[in-house]
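Here is subunit A:
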Amino acid sequence: MSNWDHIQSSASAAGALKVLSLSLDGQLFAIDAGCVREILDLIPVTEVPASSPFASGLINVRGKVVPLADLRHKLGMTKRSPTIDTRIVVIEVDLDGDLTTVGIIADKVHEVTDIPQSGIEATPRIGLAWPPEFIRCLGKRSGDFLIVLDITRIFSGEQSRQDPSSFQAVDRNCC
Partner candidate 1 sequence: MSPTNPIEIFKQEAQELLAQLEATLLDLDCTPDDPDLIDAAFRALHTIKGSGAMFGFEAAAAFTHHVETVFDQIRQGKARLTRDLIAVALRARDHMRLLIERPEKADPAAEEALLAALHDSLSPGEAVPVVPCEAAGERVWRVSMRLPRDAMINGTNPLLLVDELRSLGESIVTPVTDTIPRLQEIDPSACYMAWEITLKTSKPRSEIEDVFIFVRDEMELEIALAETSCEDAQGKPDAQEPTPSGPAEETLSEREPPEAPAPQGEADAHATPAEQQRVRRETTKNHASIRVPADRLDELMDRVGELVITQSRLKQIAASSSDQQVRAVAEEIERLALELRDTTMGIRMVPIGSLFGRFRRVVHDLSRDLGKEVELIMEGEETELDKTVVEQLNDPLVHLIRNSIDHGIEKPADRIASGKAPAGQITLSARHAGTEVHITIIDDGRGLNRDRIRARAIERGLISADGALSDAELFQVVFLPGFSTVSEVTNLSGRGVGMDVVKRTIEALRGRIELSSMPNRGAKVTLRLPLTLAIIDGLLVRVGDARYVLPLAAIEECVELPADDKGGSRGCSFLNIRGELVPFLRLRELFAAKTPPDRYQKVVVVAAGDLKAGLVVDQVIGNHQTVIKSLSKLHAGIEMFSGATILGDGAVALILDIPHLVQFGQIAEEQLRAAA
Partner candidate 2 sequence: MPKTILAVDDSASMRQMIKLTLRNAGYDVIEAADGQEGLSQARRAKIHMILTDLNMPVMDGMVFIRELRKSPAYTGIPIVFVTTESDAEKKSQAKAAGATAWITKPFQPEQLVAVAKKVLGE
């Protein structure tokens, strides 16, 4: 991971946005590289019963218990089975005032890249297939458009509440 620190610390030109680009369901997204801590291969995931489908698992990252979130759920995309390219990106995100370590699933991780200030464009209010409130901006880089996600917004308001479906288990039990 020292490789990673080196990449992260290489300075961006003023105004540029350093992002990590990744694929979800074939679509190219990006997240702020500053919040990324490490990138892992797929490791065993423990399912948490009665949890929200957005954050339904727990993983072990160097002895720390870290929740695993699936951004695809929030973006209205279908879940895919993992492939050999699937990675877990470990990030730090502000959860209601607490800086929390969280893992997010990516179908494929590409690279860390700088989007020059000139390439940053505001999110169109309409016309996008994904909820605009979760998108921070669009980034144009070598001809491609990267959809830069607003991680903080995606995770805000995601405090767990007991999933009501868990109570149905009781009814079944009582037939």
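Criterion applied: all candidates are chains of the complex that A comes from, given by their letters.
Simple rule for what comes next: a residue touches a chain if its C-beta (ideal position, glycine included) is under 8 Å from a C-beta of that chain, and two chains touch if they have at least 3 such contacts; residues count from 1.
Since the structure is predicted, the reported quantities are computational estimates derived from the model, not experimental observations.
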item	value
Candidate from this complex that touches subunit A, chosen among 1 or 2	1
Complex interface listing, subunit A residues touching candidate 1	44, 46-52, 55, 58-60, 63-67, 69, 95-96, 98, 100-102, 158-163, 166, 169-170, 172-175
